[in-house]
Each structure stands twice: as C-alpha cells, then as structure tokens.
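All protein chains of the complex are present and in place, except for one that has been dropped.
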Amino acid sequence: MILDSKIPEGNLAEKWDKHKFNVKLVNPANKRKYDIIVVGTGLAGASAAATFGELGYNVKAFCFQDSPRRAHSIAAQGGINAAKNYQNDGDSIFRLFYDTVKGGDYRAREANVYRLAQVSVNIIDQCVAQGVPFAREYGGLLANRSFGGAQVSRTFYARGQTGQQLLLGAYSALNRQIAYGKVKMYPRTEMLDLVMVDGKARGIVVRNLITGKIESHSAHAVVLATGGYGNVFFLSTNAMGSNATAAWRAHKKGALFANPCYTQIHPTCIPVSGDYQSKLTLMSESLRNDGRVWVPKTKEIAERLRKGEITVNDIAEADRDYYLERKYPAFGNLVPRDVASRNAKLVCDEGRGVGASGLAVYLDFADAIKREGQPAIAAKYGNLFEMYAKITDENPYERPMRIYPAVHYTMGGLWVDYNLMTNIPGLYATGECNFSDHGANRLGASALMQGLADGYFVIPYTIGDYLAQTPYDKVSTDHPAFKEAEAEVIAKNNQLLSINGTRTVDDFHKALGLIMWDYCGMARNAEGLKFAKQEIRKLRDEFWRDVKVTGVNEELNQTLEKAYRVADFLELGELMVDDALHRNESCGGHFREEYQTPENEALRDDENFAYVAAWEFTGVGNEPVLHKEELKFENVKLTQRSYK
Amino acid sequence: MAGSNPNAKPMDLTLKVWRQKDRNSAGSMVTYPVVGISPDMSFLEMLDVLNEDLLRKGEEPIAFDHDCREGICGMCSLFINGRAHGPERGTTTCQLHMRHFSHGDTITIEPWRAAAFPVHKDLIVDRSAFDRIQQAGGYISVNTGGVPDANEIPIPKSIADKAFDAATCIGCGACVAACKNASAMLFVSAKVSQMAMLPQGKTERKTRAENMVAQMDIEGFGACSNTGACAAECPVGISLENIAMLNREYLGARLTSENLA
C-alpha cells in the first residue's frame, strides 16, 4: 500500500487556497441527496455535523453520552490558539505554524499544520459570532494570554472553561440544525462497527445504550470524531467514557492507525491518592504562568518530608530546587508539556519527589502571592485552587500544590490524508481521533484549535470533493455487509456476556493501565516494551477467559459497555507498544531511554524516523504491517528543540 | 499508596439506593453496606467500590451517569441524603468527597425526580428534555464562515463577564431536582440571558425567549415559585438574576413580537 497524503502542490502559504479552488463542489440542490454520518459530538464532531447541516447535507450524528454537550472537549480548560496577532507581539500565521511544528518535535505534516494556523483566525470569529463569551479587556476587545511553550500571547480563553464555552457554541450550532431537521441526533448510541460496501465506507453499526438494540445506519460518508485513546492507561485526564472503540473497529476494518505511541503526558495534574482512583484531574497549564515548580534539593530532605518529620514550610529556600528554571532559563516553568513532565519524572526517580507516595512535585504560588497579592492570584486561578482544595483537602494559598504528570492527550490516531480522509474511501477522521497536526507532542491550546479547524473549516470543503464523485444511490441497511457486521457485533457482545469469569472489567483495565504506564508511559525502553507486549497478550487472553460481565445485551448495561471498550483497549495497547518499540528515537511525548542527549533531552533520529508510522491491522495477535509516510520539511529547519 | 491525609480512617457506611430495572418497571430503595471507604475517595469512586463488590458476587451493579468526573460535563447527578449533588454547596457529585461523611452514616441515593426526567434505570434519568429546549432557540443563527472579525463587536467586560457567568451552566439538572416544582427555569434562563446580554444574541432575543419557554412548558416542567432552591443547589452558581431576566425577556417578547401564535 502506498500512502498518498494528497498534499497539494505549490508553496506552503498557497496550498490550502489552491486546494479549495481545485476540489469538486456539490451543487446546493444536490447536497440533500447525500447522507453523512458523524460519530462523536465533541468540538470536531459537533462543528462538522452542524456545518454539514448548514451546507444542506443530511446528517446523522451519534454520541454515547446522554447529550452532545457532554463530550469531553468540555473539560478543556486553558484556551484556544489563533494567529490573530491582536496583541501586536509578533505573532503571525507562520509563527503559529512554526511553533506547532517545532512543538510537535518535527513529526507533523507541514502542510496540515500551516492550514491549521491559517484557519485558526476564522475559528475565533466564528465562535464570537455564536456568542461564546471569551475573556475581554476593559475596552471591550478580546483578551489573550500566553500559554505553554509559546512566546507570544495568542491564546483566547474563557476563564478556565474555554473548552466548555467552545463546545457549547458548537452544540448550539448543532442544535440549530437539529431543529431544522438537517441533523438527526442519536444520543446514548455507540458505534460498534464500520460497514464497507465495495471498498468504501457506507455506514455503521451502533448499539442503542438504553435498549441494547443493535442497529445499522447507512450513508455516503462516515466521519469519526471520537476523540483519543488515553484511557488505555485506565488513569488519565480523559472522561470515564472516553474510548477508542469506534476508531479501533474502523482500524480493524482496514483504516491505518498512525503513530499510536505518541502520548501526551500532562505535567500539572493532581497526583494519585489511592488504589480506588478512577481518573486524574488536570490543573490548567496556565498555573505555570505564575506557579514555580520545585522539589527538595536532596533526597534526604525529601525523605524526611515524606515521613512527616518536616513540613514543606520547613524547607529553606536554599534547599529548594526550582529545576525547570535552573535547566531552562529562557522558558523556565513554561517549557512544553513533554519537557515539564519528563523532568518531573526525573526528579521523582531521583528520590526527590514529595507527597506520601513520592510521586509528586510542588507547584508553588508563594512568590506570586507575595508579588501580586492573594486577591489577584485568586482572580486568575480561583476556580482551579478551589478544585484542588476540594479534591485534596489542602489549601493551595497556604501550601504549595502537589502535582504529577498524567496521561492527557493522544497525538496518534487514524491516519488521514490532507483531506482528513483515512485510507478507506469515504471514511474521515477529525480532531483528536486523527493523527495529523500535533506530531509527537501537542502544544497547549492547540487541541481545541484543531478540533474546530477540522470541523468548521476543513472537512466541509474536502468531503464535498469526495461526495461530488460519489453516486447518489443509497445502500440499504438490509445489504449483506450490514447484516454481517451486525451479526459480528452481536456475537462479540454475547461472547463477553457468556464468559462469566471471576475478574471484573475494571480489574483488567487497571492491570492494562499499569503495564502501559510502567513500560509505555513517560519513558520507554526496548526491554520494557518487549516485556509489556507479552504481558498485554497474557492479560488479553485472560480477559477473554475470565472476565465477568453481568446482565444481557438488550438493556442498559454499563458493564457490557465497559467490557467491549476494554477489549479494544487490550488490542490497541499492544499496537502502542509495537509502535514505541519500533521507533528507535526519542521525540516529543515518545521518550526512549536509549536515545537521549547527555542532558537527558529527547534525541531525535531525523535520518531514519522522520516519517509517520501507519499501521495496518492483520488480525488479533498477528504482527501489524508498517506503512511509512515520509515527512518532508521544506519550510522549517529541523533542529534539536531547545527551550534553554 | 497513601492519600493526601494518611491519618484519615476508613469508614463503613450503609447505602440506601434506588434500584429500578427500566423505565416501565417499578423501583424501590435497596440497602447495601459498604466497608473500608477512604475519606479521600470521591462519592462516585465509593459507588465504584460497591459496584465492583456487587459484580464479584454476580449481582447487577448500580447504574449511574457519570463521565468527566471533573465537575464540568454535567453528566453526573444523584440526590444524596435529600440534596441534589449531596451536602456540599457548589459541588457536583463527582467532586463530592467522602470526607464529608462519617463512619456509620446511612446515605440515601435517589435519581433526579421529575416528570420531565423519566428514569432509564436505577439512578440514570433521561434529560433529553433539556436538549429539546436548547433546540427550540438556544443558539445564534450564524452559519459557518461569513462572520465579521471577532474584534468588530466590542463587548463591555462587565457584560461579557456576566454572560459568561450565565454560560457556565453545565446542564446537569440539579436545579430541576432541587426545585419543589421540578421547574427548569434556572436552566432555561441561563441560556436566554447569556444570549440576551450579548450583542450577537439580540437579533433573535424575542423568538428565543418565546420558543424556549414554550418548549419548557411542553416538556412538563413545573413553574418557578422563586424559592431559590435551584440557585442554592446549582453546582456552578448560576444566579437567580437570570430567572428575573428571563421573566422580563419573555414578557417583553410576548407583548411586542410580531408572533400572533
């Protein structure tokens, strides 16, 4: 298989405009003859579904939550980047493009990223027009802040709830189309298989989560906007329901899965407090604008602290190591996420971690409070401090917060070309679900940008190009391909229900999460990855022998839902390990201990690994086949990322 | 691993939980003991522990809605010890921690109760009425593209902040659950006033208020009697001022719009 990224010819700045002109259009009167399925209603899905509806297509949108408004985009806190240069501080489309490619450790496609930077400005206009209440200055114009790893202020925000406000904006646009009858919404409905007819994506099989009924839906194109797969790790900042099932099942039907090992570990999360922990809570990265990260200078002090012999306030200034400021004087506490996370792990591995478990570092606001006063800090971060206090029962105004990295975002995902189409004709992937724009590491405030860029401004153009070349004929859901897929789904669910073993689904999920975290987490090595692969296989075998799923398929059955999602994670986890093992370099969120500079920074191998690794499924337990898409860098110079 | 408070003692509790097979079945309160609950657990993690126990015994776990567990998605609900989202003010159930309970406590857990929120199963209710209200007018009719530059519409900071405060509603339904009339006024008013305050939303403010209120009434929610229970129990602090604004918007719209229906 040759991967054709379909990047348009021409110079970088003109590619998208030229492409928009060259794509085929569907006549307005003919748009109503096409049906599009959108799975997932987060930023990428809701924006796409709404825009398709506005254009005149017939849309069916699906989400597993009880309402599109619940999608996990809602939890994004910090903001959304756009190259508006409202602050006159030297920002430009090219700089946003450059920062994003560099931030992604040169493992993203130039053309995609440039387009992302281009449409970023339209997103802000669109959202404001929808009534999204972004933060404003006293003069009534939009406010900006600088955000994780950027030296310009290009982040638009709505207090610490930017994702919520953007999602509610997209949700409102979606609601409008639902009211017009252009979008039919299916909440509490989960996609369990992709249906292909004549090699093209022509529909999906879903399960109604209330009745358990397995149903089919047919369309001319299918868009997956189902988010990331961070929940492979069990503990992550993802929502409990976030899962990879739709994308994974599409992968099993032939869609390539790209760069699965690129996982973003977010540096500022509230540490694990016990075995019962069900998820991890992110504290917005914006905290690093004013908070200083430190650990005790020596292992001995850290030990006495952990034993409770001394408290944090007993540690003298001279005995504190502000390690990010020390190692990265230029960026200090604002280094990108991967760098911040890895350094937290390093100091904890040295035995200098704090908290009872030793798996935490301090994020200290004492200086900021001294400098600006408590009211000013409360105005900026009050809601985050409150959240921290609620969870930990500690007052962050008096004691530094304890933070530790946690799985947050997955840069990998379904492989897509420039049109956001996977290698399966008619199957698209948008938002976190695809792999396209963040390379090996995502910069803060870029996820919201990408989700909305894909949904509002990219796929509405590119899908028309495909549909214009697709006959109007509809495929009936009585087609054998649908019936077969339905039968497979039913058989799989029944198999899960019939095992009646002894271990719970969560039990397996936690075990998988531990393997992934220990061997395919913030730092990886060949030996560990090989071990992990064996362990995952063993765990998967045991799962299919010994899992306990109560109830029946034909009812609201949350255990069954979890079971089939975890069954897919058990397969996806192995692919992540395969990918991590094959990539003999360190880049962004993928840190292989064998490949590092003397200063413990990621050591890329551009000669051998400047490519997208797109994996083809060959059966569970079989080795996947690797397809490479070479990455060409014509506009940025590949250097070792330096934040010193 | 030890929690943030290593001295906190584990608790034993008695739970009385509403169990109901499906929408058409009758339900009842069922009692479950839980032991060894850490005060650092969230309320939902405590239910996870119970569900794991039930599963191991081969019993059906308790169904409850939850997703982000960060207090923002609005998916979790639960009427705990007679309060929507439990005893802590300004807190969703997922952010409620067990340190607010004591060893030996009996805790009742019920679903949101409202005719407009029928029970799907156990503690899960159908809140799609909220979506239908939003579909009736909770939007500004702009198509993608073709909008003015974001800074062409200056909005005074005080108004933008107020609109934001209204816009933070998470749609959990606690207002309905807490209201003695199962009224959805706080929810509806949050959206109506957010958009009525912003210049972008002014064009459709009359139809929006008329249509959303009409849909709210069709869904079978009760009327507002200004008890203030909704705002008191709202996990994100949506203010009663919004309800006043909705009343004003609605009356103004009905008296002056061109709509004769």
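The first chain written gets the first letter, and so on, giving A and B; residue counts start at 1 in each chain.
Rule of thumb we're sticking to: a residue touches a chain if its C-beta (ideal position, glycine included) is under 8 Å from a C-beta of that chain, and two chains touch if they have at least 3 such contacts.
As a working rule, contacts and distances are computed from a predicted model.
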(request) Identify the UniProt protein name of the omitted chain, choosing among "Succinate dehydrogenase cytochrome b subunit", "Aminodeoxyfutalosine synthase", "Carbohydrate ABC transporter permease" or "NADH-quinone oxidoreductase subunit D". (result) "Succinate dehydrogenase cytochrome b subunit"
(message) Given that one chain is not shown, what are the shown chains it touches?
(response) B
(request) Write down which of B:8, B:34 or B:232 is the residue touching the left-out chain. (result) B:232
(request) Would you indicate which residue among B:142, B:169 or B:213 is in contact with the undisplayed chain? (result) B:213
(request) Since one chain isn't shown, list which residues of subunit B touch it in the complete complex. (result) 16, 18, 29, 79, 81-83, 87, 108, 110, 113-116, 178, 180-183, 185, 213-214, 216-217, 220-229, 232-233, 240-241, 243-251, 254-255, 259-261
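Criterion: only the chains that are shown with their structure count from here on.
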(request) Using mean C-alpha positions as chain centres, tell me how far subunit A is from subunit B in Å, no decimals. (result) 26
(message) Taking the touch rule as given, give the residues of subunit A at its contact with subunit B in the complex, in rising order.
(response) 47, 50-51, 54, 65-72, 74-75, 84, 86, 122, 124-142, 158-159, 161, 164-165, 168, 171-173, 175-176, 178-179, 185, 187, 210, 237, 239-241, 272-279, 281-282, 308, 355-357, 359, 387, 390-394, 402, 456-457, 460, 502, 504, 506-507, 548, 550-551, 555-556, 558-559
(message) Per the contact definition, I'd like the list of subunit B residues that touch subunit A in the complex.
(response) 1-6, 21-22, 38, 40-42, 44-45, 48-49, 52, 55-56, 58-61, 63, 65-75, 91, 95, 97, 99, 120-121, 124, 126-128, 130-131, 134-136, 138-145, 147-151, 153-157, 160-161, 163-164, 167-168, 170-171, 194-195, 198, 200-201
